[in-house]
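Quick one: the structure is below, questions incoming.
With one protein chain withheld, the remaining protein chains of the complex are depicted in position.
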Amino acid sequence: MSADVSALEPQAKEILARYDQKQAAMLPLLHLVQEQVGYIPPEGEQWVSEKTGVAVVHVHEVVTFYTMYRTKAIGRCHLQVCTNLPCVLRGAESVLAYLKERLGIDVGQTTPDGKFTLSSVECLCACEIAPMAQVNDRYVGPLDRAAVDRLLEEGGHVL
Amino acid sequence: MPTLTIDGRTVTVPSGTTIIQATDQLGITVPRYCYHPGLTIAGNCRICLVEVEKAPKLQIACYTPVADGMVVHTGSEKTLTARQEVLEFLLVNHPLDCPVCDQAGECELQNYYMDHGRYEARFAEQKVKKSKKAAVIGPTVVLDQERCILCSRCVRFTDEISKTSELGIFNRGDHAELDVVPGKTLDNPYSGNVVDICPVGALTDRDFRFKARVWYLSSSPSVCPGCSRGCNIDLHYVLDRPYLADGARVMRLKPRYNPAVNQWWMCDEGRYGYKFIDQARLVQPVSRLDATAHPLVWDLAMTEAAQRLEEAKANHQLGQWGVLPSPQMTNEELFLVRQLFQERLGVACDGRVAERPGSGDNFLITADKSPNRRGLQALGLAGTGGATLVERAMAGELKGLVVFGHDLVALYGEAVAHKVAQQVFLIYVGSNDTATSRLAHLVLPSAVYAEKEGTFTNCDGRVQRLVKAFEPLKGSRGELEILLDLARRVGAPLPYTTASEVFSQIGPVVPAFEGLTYGTVGLQGAPLTTAQAVSV
Partner (left out) sequence: MSFEPVLSRRLGRAAGTWYDAYAADGGYEAAKKALTAMTPAQVIDEVTRANLRGLGGAGFPTGKKWSFIPKNSSKPVYLVVNADEGEPGTFKDRYLLERDPHAVIEGMLIAAYAISSHKAYIYIRGEYVEAYRRFCRAVEEARAHGWVGKGAQGVWDWEITVHRGAGAYICGEETALLTSLEGGKGFPRLKPPFPAISGLFASPTIVNNVETLAAVPPILRRGAAWFAGLGTPKQGGTRLFSVCGHVTTPGVYEAPVSVTLRSLIEQHAGGVRGGRALKAVIPGGISAKILTASEIDVAMDFDSLMAAGTMAGSGGVIVMDDTTCMVKALWTAAKFFAHESCGQCSPCREGTGWIFKVLTRVLHGQGRPQDLDVLLSAAGGMEGKTICVFADAAAWPVQSYIRKFRREFEQHIATGTCDLTRDYADAHH
């Protein structure tokens, strides 16, 4: 992490400049660390603590509170399937079951080759394309078996 | 100043007072978990919800400021129902640990359940499992996350009071967990306070763990002797169950609220520094004229001491005697030293003795590790100049030295202490076994602070009472008794029998103490007339 920190300094400075008080840069700085490292390691929390002036314990609180921050690496392709009501009404559980079957993993797990991580998430507010999922940054839906097959095919080539 | 009605009683309070502050003033108990007067308001436990007429919902008493004409019901059906509902929620995931939990007997979940709960439990699911149970998180504290009701008092404590920010609440919802940052420990000079403020058994004291059930404990108010702050404390002790804690009497210390001194807090060094009360005590007088120690009965020991002094008096050699009074002694004891030795016998009393080095902080801890240096100074025993008595003893100028508690070996080194012991007849009056008590020619075992009535004067010049919790251990005696006995034996009897009598006689003689009696000092202390806040 220490080697990476210097690479993040210019962006950190630019982020801090956008906020009236430095502790408000907490969320964007954590996103920055996670984009760089793939997750937020303890050194990352320490670095954000120094930049924001917030004690490390409270940085860790933030990391564990929000769903999007993670403290461990995941697969290159993160399949986040919505299992909230509008998506369940349109078949989300079949989609999830099919994904588990195709990937051979359960929710919360990563395939042994490190390609896919499967998560179940709450409403992504894209109910018009239910049942849907967020794949890394992208919203995809409506999903049926064919759409899932295509998704896994292209996901295998995701960096 | 708003006037409001609480449970039918009218009260006028300053603007800005919260309902819970008003009820506390009136002696009406509104239950609380997250509220603590020494910390910021969190408002998350919801147990203090009360009915306020004209408000659409119940209001939390801890946060709601009173208003003129407000009408509050702390015991209405709505209030009591809400209380029971909140309790039920708190107990949903709470483990049935009472049989193994140290908090039993002083647990606010137990207490409020007995007062306001008593419902048929309906939760019949699997309780949430958390990561740490009975986990040591630092040198003084054990954490049990399942017992935690997430009131956040301890988090606020480490942020606002110790300012060390070790504790946080991680995750969210019913998976929230109190913990230290991974890889860190709860290790600051005030860590023990989180155990006091934890309303349940989530944070418990390692030192006290499984020692005794709290309903066996008796309590006596006193003052911590660990430094010159004089934090007010309660001694918690057991006398009638010697099978507990290897027969020790004192089980633990707790801070006692005093807004002028320590508020609700005390430091760890003071809190855990009580072991000397029951360990390594001197319990029998000893005479050591050759190299061996001969136990003596008190009468013979006192006779020896008196004879030495009378001999010196007869030979006009009292000027070659000295007394080293200690800033660990009470005002009363020091006053008797002054009257007997300095005034009646003309023996030099000089408190200029080396101190063990220490540092203070900008909160409660002072660098001066003695509880009554201000008393020593106010009573004129702090020395006036010239060579100190230890220096004079080293130079062969003294024939006799009465040392009250100072461990000369620890303070000056073996060589100096041995030389002094060679030059003088060394009388040692002290409570615990030290290298010096093993050198002295006559050892008179004395009481510790817990065994005395007396007062200390803290660094701010505040005089505070020690209340005697129990008798001196086995064969030890209070310095007051020793000095009164000695005074009688050397033909200079002093007209007191109790510490209270001694204390009320100080004021007429020492202007700084004017007007002070045990009545005026009370249990929250009172300042010397010359008191200024001085950090010693």
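When the chains are written out, they are named A and B in that same order, and each has its own residue count from 1.
Please note the rule applied: a contact is a pair of C-beta atoms (placed from the backbone, for glycine too) under 8 Å apart; a residue touches a chain by one contact, two chains touch by 3 or more.
Model, not experiment: these values are computed from the prediction.
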item	value
Full-complex contact with the absent chain, from B:I28, B:L49, B:V250 or B:A526	B:L49
Residue among B:K54, B:R122, B:H316 or B:R356 touching the omitted chain	B:R122
Options B:I28, B:V52 or B:I149, residue touching the unrepresented chain	B:I149
Absent chain, residues of subunit B that touch it	41, 43-47, 49, 57-58, 60, 63, 82, 85-86, 88-90, 92-93, 122-126, 128, 149-150, 169, 171-176
Subunit A, residues in touch with the chain not shown (by the definition above)	18-21, 23-28, 30-31, 52, 54, 58, 61-62, 65-69, 83-86, 88-94, 122-130, 134, 137-139
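As a convention for this text, only the chains that are shown with their structure count from here on.
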item	value
Of subunit A, residues touching subunit B in the complex	42, 55-58, 60-61, 64-65
Complex contacts: residues of subunit B adjacent to subunit A	159, 165-172, 180-184
